[in-house]
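Below are the C-alpha cells for one structure; questions will follow.
Presenting chain A:
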Amino acid sequence: MTETHPPGVLIIGGGVAGMAAARLLSGFEAAVHIVEKQERLGGHAGRWACMATDACLQCGACLSMEMADHAIAADRVTLHLGTRILKIHRNENGFAVDLDNGLSLLVKKIIAATGFSPFDATRISSYHIGEFPNVITTAELNDRLKGERSDDILGKHPAPEIAFIQCVGSRNRKIGADYCSQVCCKISMRHASKLLHLYPEAKITIFYMDLQVIGKEVRDFYDRLSGSVELVQGVPAEILADEQGEKLGIVTEDRGKRARKARRFDMAVLSVGMRPAEAMEETAGLLDLSPNSWGFFNTSGAPPHAPDIHVAGCARTPGDILSSMQDGRLVASRVIRDLELAPVSNDLHGDSEKNVPAVAVLGDGPQASRVARLVAADGYRAWLLGAPLQADPAADEPVGLSVEPNADVYEVSGTAGNFTVGYTAGGRRERLFCAAVIAAFEPHHAGIDAGFGSEKAVSSEVFSAMAKENPENLPDSVAIIFDYAGHENKALARTALEDALRAKVAGKTVYVIARKMLVHKADGQRLFDRVKKEGIYFLRYEDASGINIEKTADGFGLTVAEATIPTDHPVRVECGLLVIPPQVMASPDFPDKARLLRQRLDREGFLQSPNVRHRLTRSTRRGVFFAGSGHDETDVDDLRAETEDILAHIRALSVKMSAAGPPADPGVAINERMCAKCLTCYRICPHGAIVLNDKMMPQIDPAACFSCHLCMANCPAHAIDSEAFANNAFAEMAKKDKTVLFACERSAYLAAEEASLPEAVQMVSIPCACRMNVDVMLKALLGGASRVIVAGCHDGNCRSMDGAREAALGVRQAHRIPGMDESRVSFFSAAANEASRIRRILSKT
Partner candidate 1 sequence: MENAVINKESKLFKLSNRLMSDDNISECLTCGACNSRCTWFDEQLEGHRGPLPRQIVRMAAMGMDRGLVDSGMLWDCLLCNRCTEVCPMDITMDVVVRKARSLDIADGLISHDMKKGIKTRLELGDVNGLTKEEFVETVEWVSEEFTDDMDDPEAEIAYDKKGAKFLYLPNPRELGLNLLHLTAMGKLFYAMKETWTLSSAHTDVTNWGYFVGKDDIMRKMALMVVEPAEELGIEALVLSECGHGYHVLKVLLEDIIGRKPKFEVTSIPELVLDYAKKGVLKFDPSVHPYKTAYHDPCNIARKSGVYDAPRELLAMVCEGVVELSPNREDALCCGGGGGMLQDSESTNIRMVTGKRKAEQMKAAGPPNIATACLSCHRQLGELSKHYELGVRVDTVASMASEALVINTGASG
Partner candidate 2 sequence: MPTVEFQGNTFNVDEDGFIDSFENWNKDWVQYVKQQEGIDELNEEHWKVIEVLQDYYKKNGIAPMVRVLSKLTGFKLKHIYELFPSGPGKGACKMAGLPKPTGCV
C-alpha cells in the first residue's frame, strides 16, 4: 500500500466532539472522513431542544446545527452518513477501513468520538417508566420540548406539579456506575427553567443527591432558580400510582421529623445519567481498545498500544456539549501536530523558524505561569507578562519562553495575528507584538478572616499546606465546612477532600460537613466514597443557619442541624482546627482587565461572558483567549485542557493569518471619503475589528471582523459600505405583499430552513440581527413587504453579543413612529435548533 496524500483521518461519530474535530482539521491538508451510523450529523446534541427562556441558558446545543452545516460544506470533509464500519485493519501505513457502503478508506489516524447512551430507566422497575405515561426521562422531556409536545402531559393542568428525580443511573455502585454523569443537574436546572417559562404557574421540585452547581453559567442561574423551584435533597427511588387519579405519588422524608410524607405530582422526570454507548463493545473490538470498568475509553491521548487512535468526547468520559466540543478540538489538534499537517494554502506557515507566532500570556499568578509553559512547550514563542515563572520540577526547562514578572499591561490593541501589547516594567515602557493573547488572571480568594479571629480557624489553603507537610502536627480533630459562605468551588472541594484523607491517614478525626458535595470528574464519586470509607465523618446540613460555631478552649464546638436525622438530634462536633475553603470571587481589578481586553464580565464579575459562542476559552475578539479560574470554574486539569484548546484555536487562527490569497471578505468596508472620524464604529465593534490606520482613519481589519454589520447600522455618516446589505438593498430584497423574515444566519435562519415556511413568508438571511436598524425595516416595508419580522438569537447567544437586542430596539423605535401599525414590524428570538417553534410562530402570520 502506498502513502496517501493528503493523509486520511477517520472520525467515528458525527456528534459534537467529532464535528469539532472535523472543523479544526478542515483547515489543514488532510482528508477527513466522518462515519456516522445515523442519517444526520449532530448526535445527542443535535436532537437537543433549546433551553432558552427569556434568555439563552448557555447549553450549546444550537451550536451543533451550525457545526453540521459547516461539516457538510467543508471541502476536505467527507461524510458517510447512515454508515457503519465493518472492519479496521492496521498496516504499516496506518489503517484500512472497510465501510458497509462498499468504500474502503486509508487513514493515518482514527478519532473515536462514539459518544454515550442515556441510562435505560426501565432497568429501575420501581419508576414504572413506560407503564405510567406521566413518568418520562429527560431525553423524552427534551423530545417533547423540541417538538412542542409538552402540553400532552402538562396542558390539562392549570398549575402542573412536576418532579425531577436526579441521579437515575448515576452515582450508583450497584449498577456499575459509581460516577457522576456531570451534566444531569445542569440539564434538570435548565429544564426546570424552561418549564417555568412555558408554564409560569407550574410548581417544580428537583429531588437531588448533591446538586452539582459547577461552572459560571450554572452558578449564575442556580441562584435565580432556587427562588422559584423547590430543591429537595434526597432522591426518591420509587414512584407510586396515586389512587386518587392521574397523579403520581412519591413518599419522602418529612424533613427533620421522624416521619415520612407523600407528595403528589402530575409529571415526574427521571434525570437519566450517561452510560457508555450501546455500541461500545463493537467499537472496542474494531479498534482493539480496552474500556475502563465503567465502559468508557478513559484515556487521555492515544493509548500506548494504539498510538494512532484517539478518543474524544463522551466516549472518553461524560461531559457536557461545550466540553465535548473542546475535547474534539484537543484531539484534532494533537492529530495535526502528530501528522505535521500543513494548513490549507500555506505560503507562510512552515516557511521558516522566524515566523513562529508569538503568544502573550497575561496574568498575575501561578495559572499564567502554567499556561505560558504549555504554550512554549507546544513550539510557540511565549511571553509571560505580569507573573513570575513558577518552578516545575516535572517540566523541562522551557525553550522560547520570555518572562516579564513585573509587567504592568496597559494596552492590548490590534487584531488577531497582529496584536500590540503595551506594558511597563521597572519603569520601562515596552511593546510586544504577538499573534494571540491569553488572559489567565487569578481570581480573589476570600478567606475566613472575618468573624472567627482565631488561628484555629483557617482557610483550606492553610490546611492544605499543613496536611501536606506535617499532618502529624495537625490537632486531633479537624472539621471542614463546605458551601458555608457561598457556592463551593469544585477545585477547592476536591483538594480539601484529598487533604482530609491525609489528615485521616495521620490518625486525626476528620469531619466533612457539606450542603452538597461536588463530585466532578470521572473519579469524583470514588474520592468521596473513599473519604467516607476511610472513616471520615460526613455530615450534611441544609443551610448555614443550621451550623452554630462557638469558640472553645481547644478550638471550636460546632452544633450542626444534621439534615439526614431528626432535628431534635443536633450533632455536636468538637474540633481543634476549623477549615473553611475560601470563596472564589471575581478579583477587584477584573473590571480593569476587561476594559484592557475590550471584553465584558459575567454576572458574578468574572472575566468573559458566559456566551456559548465564545466559551469555553475564546472571546468576542479573535485571538484573545481566557484560561483558568479567573474566567470560569476550573481546576488544574481544566487549565491544561483549556490551554491545549486555545492552542488548537491558535492553529486555526494561523491558517487564516497565513492564507496566501485575499483575506476572507467580511463584506463591509469604511468609505474614507464619507467617514466623519467620530469613531462610533471603533467604540461599538464587539470584536475589536476596527483599527486606526496610519492616517488615523478607522479601518476594518478583515481578519478580525465577524461581519455583524453593527458598525454599519450605527454609523451616523452612512460611511460604511456593504456589498450585500447596503441600506438601499432592503427595499429591493422585499417581495411585494410578503411577510419578510430577516433571520440571523446562525440561529433563526438555520431553524427556519428545517421548518417548511408558509407561502406568505419570504426569508432573507442576514449576518446578524443587529444589521436591522429601524431605517432598513422601513425600507423593506417601502419596498412592498406587507410585514417585516426580524429573528435573532436569544439574548446572550449572539456571537456579536447584542445583535438581537439591537434589532429589538429597532422594532420598538419603529413602533413609536406615528401612524405605524405595530403588527407590521416585529421581532422574535430563536435558536438554530428550534424548527418546531419557528414553524408555529410563523404559521400565525
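Criterion applied: all candidates are chains of the complex that A comes from, given by their letters.
As a working rule, a residue touches a chain if its C-beta (ideal position, glycine included) is under 8 Å from a C-beta of that chain, and two chains touch if they have at least 3 such contacts; residues count from 1.
Here the structure is a predicted model, which means the values were calculated and not measured.
Here chain A appears alone, and the candidate among 1 or 2 that touches it in the complex is 1.
Listed in rising order, the residues of chain A touching candidate 1 in the complex are 124-126, 167, 171-175, 178, 207, 209, 233-238, 243, 250-254, 258-262, 509, 511, 528-529, 532-533, 535, 537-540, 559, 562-566, 568-573.
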